[in-house]
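Have a look at the structure below before the remarks.
Of the protein chains in this complex, one is absent; all others appear in place.
Letters A, B and C name the chains as they come in the text, with residue numbers starting at 1 for each one.
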Amino acid sequence: MGKKINVVVWNEGRHEKTSDEVRRAYPNGIHGAIAEGLGKQADMAMKTATLDDPEHGLTEAVLDNTDVLIWWGHMAHHEVRDEIVERVRDRILRGMGLIVLHSGHMSKIFLRMMGTSGRLKWREAGEKERLWNIEPGHPITEGIGEHFELPHTEMYGEPFGIPTPDKVIFISWFPGGEVFRSGCTWERDLGRIFYFRPGHETFPIYYDGNVLKVLTNAVRWAAPRLVVPSLDCPNVEPLEPLPARG
Amino acid sequence: MGKKINVVVWNEGRHEKTSDEVRRAYPNGIHGAIAEGLGKQADMAMKTATLDDPEHGLTEAVLDNTDVLIWWGHMAHHEVRDEIVERVRDRILRGMGLIVLHSGHMSKIFLRMMGTSGRLKWREAGEKERLWNIEPGHPITEGIGEHFELPHTEMYGEPFGIPTPDKVIFISWFPGGEVFRSGCTWERDLGRIFYFRPGHETFPIYYDGNVLKVLTNAVRWAAPRLVVPSLDCPNVEPLEPLPARG
Amino acid sequence: MGKKINVVVWNEGRHEKTSDEVRRAYPNGIHGAIAEGLGKQADMAMKTATLDDPEHGLTEAVLDNTDVLIWWGHMAHHEVRDEIVERVRDRILRGMGLIVLHSGHMSKIFLRMMGTSGRLKWREAGEKERLWNIEPGHPITEGIGEHFELPHTEMYGEPFGIPTPDKVIFISWFPGGEVFRSGCTWERDLGRIFYFRPGHETFPIYYDGNVLKVLTNAVRWAAPRLVVPSLDCPNVEPLEPLPARG
Partner (left out) sequence: MGKKINVVVWNEGRHEKTSDEVRRAYPNGIHGAIAEGLGKQADMAMKTATLDDPEHGLTEAVLDNTDVLIWWGHMAHHEVRDEIVERVRDRILRGMGLIVLHSGHMSKIFLRMMGTSGRLKWREAGEKERLWNIEPGHPITEGIGEHFELPHTEMYGEPFGIPTPDKVIFISWFPGGEVFRSGCTWERDLGRIFYFRPGHETFPIYYDGNVLKVLTNAVRWAAPRLVVPSLDCPNVEPLEPLPARG
């Protein structure tokens, strides 16, 4: 049997400490729910890390052994230390996959990789979301039908402040009248990045079968083909004889 | 006659202070040469700014009146203060154009907008560069033929650590055996970005007619269509009546 | 005052001949309504052509003097002669702009330029359409707000069988639960192509101010920067001395 994909689910983990409602929705934390959901796959080795762990749980040793990092944050983006963001960024550029969830659109690491504002419209009205699968042949939509629904979600609406994605995988429809590019891919040097909109701290999104299927597919898609020890700017000798300078 | 495009040419300006050779090549500084070259166009109002100016010459007042910023830096990227980088980034996202030159591939502002490493290979052998125009219908190549040459340049070689460009405009050929994506475009929120490879502190690249033509075209292409005061994440009311929640 | 943009509005023109309802909506034909709407702009010189004209109104002489071709067809795509399609395609590749409207997603010329199926879902229920402007800084959305609405339209739904667009300009929301990439751009050699979803033979879409504004912007965006007489595969001499072969 093949090598497992080492996945770290990172969660800010603050909502769980302050809200009974969140604890009821996610007794083991959002990270716990995702790790449990994906951990049922034979090819995934799951770990978790949170903001309040030493070095936010993202030590050099942890990252050196991480193939794909899943990121959930919301209320404490600004507490993530810049040096850890740079460490994660460095690791992505050298090959690690990154999956950013929901309110992670304003996380330091997502904005750092994108260069854009991450802006969007939002509304917490518990309305339905229908995600249209517009890339039915993409590895991330394997086993997903033409669309799937989540009964109660926070709405996110366009315009979404992201660079033109390599591929827009999902577009969401909301009954309040908005649309959103809910699944998007990019590459940054050797790292693959997937943003996936669904998620919330009280709606039980991360137990949903389709959501877990998309995340499972996305982890396999984002797993590195190549990891390099560094990305340098070498001074190189010519490969062909240069003409003598006049 | 129409409104002029307000262009600021930013130069690190350190080579000029330390090297007689650079001073001979660019008696008014690299920024001075570019400002002079572009300033011959009736639709351009040129200013310059350098690292050693107060706030690097990029005060709020200056940026509020800048349509396109041209960036040249090399030896002192790390001395550019992070708060100024964030100020420039904010202005780009809200509509200002950015043109990054040559060794600016490792500048804080370029890496901040791209999210990638900026890595490349390099060699200072004064070899020839031939730039192939692979987007002959693009506004940036107006008046440029199928290729043009620069007699003595520093070589940059692939792989170049950039996100997949919206458009690759030029690919360079070097006699030593390398190739390079020498002109590339991206967008970040409302800002348009062009990277242009040619340039060096001692080779007189910025007096070349084709180089100035490309920069002139690029300024016109990058000039904002729309500038907004801020990019927020508003909480919005539904546009359609929402069904009552069960 | 500058050179005008020569625009030809092509309409299949069959609905107008067979349906009183269509004649009431478009007494001068869909082509007439669009030509009249755009013709109010000082920089546009409008002509029209229809399927039943000799050579479908697209003679060599007409195309040689066309900067941008607007295409509307629906029930008689198959009657467009292949040789005329090839003539139009050749002209696009050499620089002419193409704007394809609504049911033109299944026209020979659109499928010929895209290479894809053009498939989509549809429903004629006269429902509302809300078009979200997701590229607010693009020339095609100049003067268009964050969204605009059309009170009664035919619905088109994803998945839409198109190549990944260079830019998705509009995403539509429909009350029946679908979404659609309603404004998309591509380039094919020197030609710029814009697909714009709104339109119908009985709903008076082409009198709408926002629709006409988008079409006006799109014509200016698609107008050629460069037109060449042919696109050949020349046998060329080396630009550098080749080493002698062993």
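Operating definition for what follows: a contact is a pair of C-beta atoms (placed from the backbone, for glycine too) under 8 Å apart; a residue touches a chain by one contact, two chains touch by 3 or more.
Just so it is clear, the model here is predicted, and its values are computed rather than measured.
Summary of contacts with the chain left out: across C:Lys4, C:Arg188 or C:Arg220, the touching residue is C:Arg188. Taking the complete complex into account, A:Gly95 is the one of A:Gly95, A:Gly115 or A:Gly199 that touches the chain left out. Listed for chain B, the residues touching the missing chain in the whole complex are 130, 132-134, 136, 146, 157-160, 164, 166-168, 171-173, 177-179, 181.
Although one chain is not drawn, its touching partners on chain A can still be listed: residues 95, 130, 136-139, 142, 166, 175, 187, 189-192, 224-226, 228, 239-240. Mapped onto chain C, the footprint of the missing chain covers residues 89, 93, 106, 112-123, 125-127, 152, 155, 157, 161, 163-164, 166, 175-178, 186-189, 231-240, 242-243, 245.
Going forward, only the chains that are shown with their structure count from here on.
Rounded to whole angstrom units, the spacing between the C-alpha centres of chain B and chain C is 33. With each centre defined as the average position of its C-alpha atoms, the distance from chain A to chain C rounds to 37 Å.
Each of the following residues of chain A touches two or more other chains: 157, 164, 166, 177-178.
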